[in-house]
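Note that this is a trimmed complex: some chains were dropped, and none of the rest were shifted.
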């Protein structure tokens, strides 16, 4: 299993009054990592839409281990879990580049729906192929 | 001339590492005040869309006079300027409720376009009527 890596620099407005990144911003960073990964396989939000699909987040989890500060260079690492059809589970780690420490871990679970929001029980073969290519890349 | 007033409470994540509201959040607060006003006259983003109109912001200005802190109760005051047709100029003040001080002033300028983004040079009479009603309310 491998992680896809996306570099990131902490922005001033992401830091709260305790001088550390506000915890809610990690959801946005996970998304930055996920989109950077999925777009390489034609599975970004725009491409999905062209295939008349949506992949809304149905669950988010995040564990906060160490704080990040303004200006820190981070690495968002994104991978996937093997999951039943029509459900995608991504796993994330946010690392401090210089210190090599894991600051945060987390996951998002997505379902696949049609544009009206109805759950898909069969993923279109064309999309399934792309998901398989992404899984091969990640070794999962 | 009168101001339409919208109360607001400073959220924890709106405060930066200096312990005061990050300046960029005022753009969101101006918008909260503006939507609270325009919706009363059928001119909110949704209603405009139903009339096949958009009112994108083409200019934002903001002057920062005093800082706001977490938990502060504020008042967003919104009014309009008389402006040429197919252009709307809103003016804002953000006040500290308890202290009665003006923390910030600002403006947004909007043009009216059709859904494709083409500028309107004549506002549909139905929309013009609503704008007139809003102006009467504000005394401008």
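Of note:
A and B label the chains in the order they appear, each numbered from 1.
Assume a contact is a pair of C-beta atoms (placed from the backbone, for glycine too) under 8 Å apart; a residue touches a chain by one contact, two chains touch by 3 or more.
Given the structure is predicted, the values throughout are model-derived calculations rather than measurements.
Because every chain is the same sequence, the assembly can be counted simply: 2 are drawn, and the full complex in the file has 4 copies.
The rule we apply is simple: only the chains that are shown with their structure count from here on.
Put simply, subunit A has to spin 180° for its C-alpha atoms to lie on subunit B, with the angle rounded to a multiple of 5. Here the CA centre of subunit A is 34 Å from the CA centre of subunit B.
The residues of subunit B lying in touch with subunit A in their complex are 12-13, 15-19, 22, 24, 70.
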